[in-house]
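The other protein chains are all here in position, but one chain of the complex has been omitted.
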Amino acid sequence: MNASRRIMPFPLRTLSSPLRCGAAALISAVALGAASQALAQEDPIKVGILHSLSGTMAISESTLKDTVEMLIAQQNEQGGLLGRQLEAVVVDPASNWPLFAERARELLEQHQVDVVFGNWTSVSRKAVLPVFEELNGLLFYPVQYEGEESSENVFYTGAAPNQQAIPAVDYLINEMGIERFALLGTDYVYPRTTNRILEAYLKEEHGVADDDIMINYTPFGHSDWQNIVAEVRRFGSEGKPTAVVSTINGDANVPFYRELGNQGVDAGDIPVIAFSVGEQELTGVDTAPLVGHLAAWNYFMSVDTDANYDFIDAWIEWTGDEEAVTNDPMEAHYIGFNMWAEAVRKAGTTDPDAIKDAIIGVVVPNLSGSYAAMMPNHHITKPVLIGEIQDNGQFDIVWQTPSTVAGDAWSDYLPGSRDLMADWQAPMRCGNFNVATGRCGGSTAAEEAEAALAE
Amino acid sequence: MSILRSLASRDRVFDFLVPVESPVDVRHGPILYLEDVTVSFDGFKAINDLNLTIDDGELRCIIGPNGAGKTTMMDIITGKTRPDSGQVWFGSRHDLLTLNEPEIASLGIGRKFQKPTVFEALTVFENLELAMAADKRILPTLTARINGEIRDRIDEMLDVIGLKALHGRPAGILSHGQKQWLEIGMLLMQRPRLLLVDEPVAGMTEQEMERTAELLTGLAGKQSVVVVEHDMGFVRSIARKVTVLHQGSVLAEGSMDQVSSDPRVVEVYLGAEAEEEAV
Amino acid sequence: MDSSRLWLLRPFGERSTLIFLGVLLAAMTLVTLLHVAVPPGHPLYVSAYTVNLFGKYLSYALLAVAVDLVWGYLGILSLGHGAFFALGGYAMGMYLMRQIGDRGVYGHPVLPDFMVFLNWDSLPWYWYGFDMAWFAFLMVLLVPGALALVFGFLAFRSRVTGVYLSIITQALTFALMLAFFRNEMGFGGNNGLTDFREILGFNLRSSETRLGLFLATGVALALGYVLCRAIVTSKLGRVCVATRDAEARTRFLGYRVERFQLFVFTVSAMLAGLAGALYVPQVGIINPSEFSPLFSIEIVLWVALGGRATLYGAVIGAILVNYAKTVFTGAMPDAWLFALGGLFVLVTVFLPKGVAGLLALRLRRRRDADGSFSGKEASA
Partner (left out) sequence: MRYPPMLGPATAGARAGTDAAEDERTSHSRGSWLLALALSLALVLGLSITTPAAAQDSTPDDDAAAMTLLEALDVDSFPTKGEAIDAIVHSDDSRARDWLQALLDGRLQRAGDGRFVVVLDNTGRDWPVQDALSGEPLGQMSRRELDRIGINNALRNQLRSAIAVVDLYAADVGLRRASAERLLGEVDSDLAGPLAEVIEEEPDARVRERLVQALAIYRLEQGELQAIDDLRGSLHPRVRVALARAASGTVESRAANGDDPIVADAAREALNSIEQMLKLNRAAETLYFGLSLGSVLVLAAIGLAITFGVMGVINMAHGELIMLGAYTTWAMQQLLPGQPGLALILAIPAGFLVAALAGIAIERGVIQFLKGRPLETLLATFGISLILQQLVRTGISPLNRTVITPEWMSGSIAVNDALSLTLNRMYVLGFALVVFAVLMLIMRRTRLGLEVRAVTQNRAMARSMGIRATRVDIMTFALGSGVAGLAGVALSQLTNVGPNLGQNYIIDSFMVVVFGGVGNLWGTLVAGLSLGVINQVLEPWAGAVMAKIIVLVFIILFIQKRPRGLFPQKGRAAEG
């Protein structure tokens, strides 16, 4: 009975101290040189890192944490920002969505970080969004996503559907003559939305018939693909060139590709173009049977530029792993970090409101030889690359957009968002401006629904 | 011990000895009636064409070697096991095969298990309280309060079973014999018309056994009692009528002397026991 | 003697209720004072973040109490209580979603955002009524209660017990998780429900509301505790313990065991639902991962660590483990699973009575040393 009394006195303000120690040790390890040491006397700029280091998402997210730490170390070697050192504040949301919100609050409220790099899954971003808006934080989100969002406090450095999915099917149709599409995805919001956009796009822009589109959703971690692959095989044997557009997530991919190979479906017959399979996902796969299958990204490790080779070398050195791979979300963080740094220099402060104004229009080089610009809708410009899987687990770039594509927060192919646009510049400052009604806040769907209700 | 004496001399009538108004119809003879009951497990016939009749107020001992089907028979009577065929009637009105355990229990059949089963985490007092005849539906149970009358009845029973001093202790700390007594006490608190008592004296001292014998014989007449027992001495001390079960059916029936002189019983029962002891 | 049961000898602590309520009240007052009266920046200041955190712990504690009621007293190891928690959470989440009104990104007055962009043209029937607080709050209790009633009716009627019951409760929550992941279900799929704005007209993004939610959770915990306490100290509670320890014996005494089990199971499910409903507005999101069997097993660990069959033990366990989780996942993310796993092993093997057991042992020793044995009757 005494226990309750013993439990209650929480160390109220000490939750953060082990973190701070860890981060400080890390920084001091990398911050070399007398000059930077002198500078380190000032209050450092705090950079929050909100990536899962444990749980199911740790596979993907922990490398992103390392990436940001590497970028911070590099920045510090160059003397930091505004004459101040950068300090990483790492927290672990443990692949638990409510915990993401809690940790975001911890970063912004307890640690008072100036900017946060983080999140992978859409649901985790949705979970932290209210926190960032409430506490006016800045979040750089590095992963391709379903769009349909534009927050004043979030910068989307990954691809929107028009920067990945739509160019990819254009490639399939124009370059490969594909006429039938099997849209396979894991049952969550990104595949659902992407497939809805693609379905509308294929029908409206390319006149693809209903019969020529097959849509199938599977649960997370689905491992028995026999039936679905057999169905795809039948779907593909109706006489028209067929491709699979895969938004299958993470772990389910390995058994999927294995089953494809074993049922004798190779890239020559029915190519698979994936939006969620990158170099990192391929590290667990014997890629020999997969050669020729495709992926659409905005960056591949095999990009042939010096900037990319420098990045890869730095990464290998940072991780100490000769086999370490780089991938698209890492590049997104690279771009996001440099954009933020540039905006801080431009604004001369780390104040979120100043950064929000300063960052729009900032242009930094990406790793594939072109430039990324921050658009008023908080999305960036990206080239779209199509790669074919090689037997060494890398992608060979077979096609790319002639110029960069600007990310579109609101898809033109969804009825609810067709009329929406985002512009966070003055005077509009709106994430969902309706061009039809000329008002900030929502689509005409509202009026339609009201009309429907009135009936 | 003196209490038991007084019990035996019947100069005082305890509440629990007054038969409850039971809906059981015994006007037409037996209180328990089993006919052609058969049950098999995986092809093994545990009970085979068993016919048994217990009269109202009778004290019957059932003996038989291991595996004769004694416990299974009790399982069938109390609704725990359903027979493959046959009929089981309680009085002439209640077909026990259509009822479940609590229903059978509330009709007035109480059972003591072979292995003494009491609620070890509850106190002796609470064990008796739960057993006591009462409205055993959920809401009445939730709102039940212990009043003076209940306390008196439980105190009486504590006296009878000799556990007064231990009434506040968890039943789990009782000795084996004490647990047996507690269970018998719980049985009596239910005020049953028919008591099925499975090996009541296992693990008891000579003295305790004597007390048990007195208690059981004291019950006879007003309540029907069926005792399954291994201990021949004990059976002899209480038995008026004995039924010998073998391979799931009745082998012999009669007084202890009749039965023990039956050559088939001697062969089957003693032979089996001798074998058992050899193990 | 069956040693495994002996540690459950005295499930009903004596003065624990008053002490527990006292400590809870004191803690709530202290946190409120430190949050409101102490200026930010002061070392004693409790930030809104911390208040929020405590609120979350308290809702977990209520959940643990609910689990302890069925596991500790009824002996049913439910590996699916997360399902009731999540259902309560979803009911609350649906209410909060409807409260957003036309402030969603699409500005639709009725449909939540996820329905707009997944092209639902009208609100599914099961979303009706959730715009009204009284209805939603009723559903918070009724939905988990109804599920428990149906599930329990089937399970207890056919006497599914022990391990079998544990495993089908796990199947239940797993099936629900898969179902809620499906976007066709109309509960937002993997993204779940989020972006809540206000509750009963209070802005969810203000620290006053958060303090209010924390206090409300504390009150709910106190009420839930008192209710459970009333149940377990009644004769019905003793029947539960009897059922836990000797189900057949209880049946032969004339108790319809399955009805008692059903009653307590349903009450417990409703409490779990209430806990979920209080949890959701505080963390700001509900998604199907709350249904994961892993979470349900974790709840059982809280109870085991705190001390099974002692209600205050369940509270202690929930708060301890979750506090440790907060600290560990922050400081040493890799070590967290080692610590959690190690806890499971150590508690079950070496500390079967949990923290509460240690305390009780201490008390008993002192009492035994005094030579006075408390032969208190159960009628107290």
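Order of writing sets the labels: A, B and C. Residues in every chain begin at 1.
The rule we apply is simple: contacts are C-beta pairs under 8 Å (C-beta built on N, C-alpha and C of every residue); 3 or more make two chains touch, one makes a residue touch a chain.
Keep in mind that this is a model prediction, so the values were computed, not measured.
Colleague: Where the complex has a chain not shown, which of A:Gln74, A:Thr349, A:Gln390 or A:Gln425 is the residue touching it?
Modeller: Missing-chain contact among the listed residues: A:Gln390.
Colleague: Which is it among C:Ile168, C:Val219, C:Ala324 or C:Leu358 that touches the chain not included here?
Modeller: C:Ile168
Colleague: Just one of A:Asp187, A:Asp328 or A:Asp419 touches the chain that is missing; which is it?
Modeller: In the full complex, the listed residue that touches the missing chain is A:Asp187.
Colleague: Which is it among A:Gly292, A:Pro365 or A:Pro415 that touches the chain not included here?
Modeller: Per the contact definition at the top, the residue touching the missing chain is A:Gly292.
Colleague: Which listed residue (A:Ala168, A:Val189, A:Val245 or A:Ala267) would be found touching the missing chain in the intact complex?
Modeller: Spelled out, the listed residue whose C-beta touches the missing chain is A:Ala267.
Colleague: Across the whole complex, list the residues on subunit C that are touched by the chain not included here.
Modeller: 2, 4, 77, 151, 154-155, 157-164, 166-168, 170-172, 174-175, 178-179, 181-182, 246, 248-249, 293-294, 297, 300-301, 304, 334, 337-338, 340-345, 347-349, 352
Colleague: Write the list of subunit A residues that the hidden chain touches.
Modeller: Touching the chain left out of view, subunit A contributes residues 54, 56, 58-59, 62, 175-177, 179, 187, 216-219, 221-224, 226-228, 230-231, 234, 237-241, 251, 254-255, 258-259, 261-264, 267-268, 271, 280, 283-286, 289, 291-292, 294, 304, 309, 322, 388, 390-392, 396-399.
Rule of thumb we're sticking to: only the chains that are shown with their structure count from here on.
Colleague: Average the C-alpha coordinates of each chain, average all protein C-alpha coordinates together, and give the chain whose average is closest to the overall one.
Modeller: C
Colleague: Any chance you could check whether B-C or A-C wins on number of contacting C-beta pairs?
Modeller: Of the two interfaces, B-C and A-C, more C-beta pairs touch across A-C.
Colleague: So which chain is farthest from subunit C, going by the mean of the CA atoms in each chain?
Modeller: Following the centroid criterion, the farthest chain would be B.
Colleague: Take the average of all CA coordinates in subunit A, do the same for subunit B, and state the distance between these two points in whole angstrom.
Modeller: Here subunit A and subunit B have centroids separated by 73 Å.
Colleague: Averaged over CA atoms, how far is the centre of subunit B from the centre of subunit C? Could you give it in whole Å?
Modeller: 43
Colleague: Round to the nearest whole Å and give the separation of the Cα centres of subunit A and subunit C.
Modeller: Distance between chain centres, rounded to whole Å: 35 Å.
Colleague: Could you tell me which residues belong to subunit A and also touch two or more other chains?
Modeller: Correct list: empty.
Colleague: I need the residues of subunit C touching at least two other chains; which ones are they?
Modeller: None at all.
Colleague: Once bound in the complex, which stretches of subunit C touch subunit B?
Modeller: Going by the criterion above, the answer is residues 1-2, 5-6, 8-11, 231, 234-236, 238-239, 241-242, 244-246, 248-257, 259-260, 263, 373-379.
Colleague: Which positions of subunit A touch subunit C when the two form their complex?
Modeller: 1-5, 7-8, 10, 12-13, 15-16, 18-19, 22, 53-54, 91-94, 96-99, 101-102, 105-106, 109-110, 121-123, 126-127, 129-131, 133-134, 148-149, 187-189, 192-193, 196, 217, 219-220, 414-417, 420, 431-432, 434, 441-443, 445-446, 449-450, 452-453
Colleague: In their shared complex, at which residues does subunit C touch subunit A?
Modeller: 13, 15-16, 19-20, 23-24, 26-27, 30, 34, 43-50, 52-54, 56, 102-111, 113-114, 116-119, 121-122, 178, 181-183, 189-192, 194-196, 204-205, 279, 283-285, 287, 289, 312-313, 315-316, 319-320, 323, 326-327, 329-334, 336-337, 355-356, 359, 363
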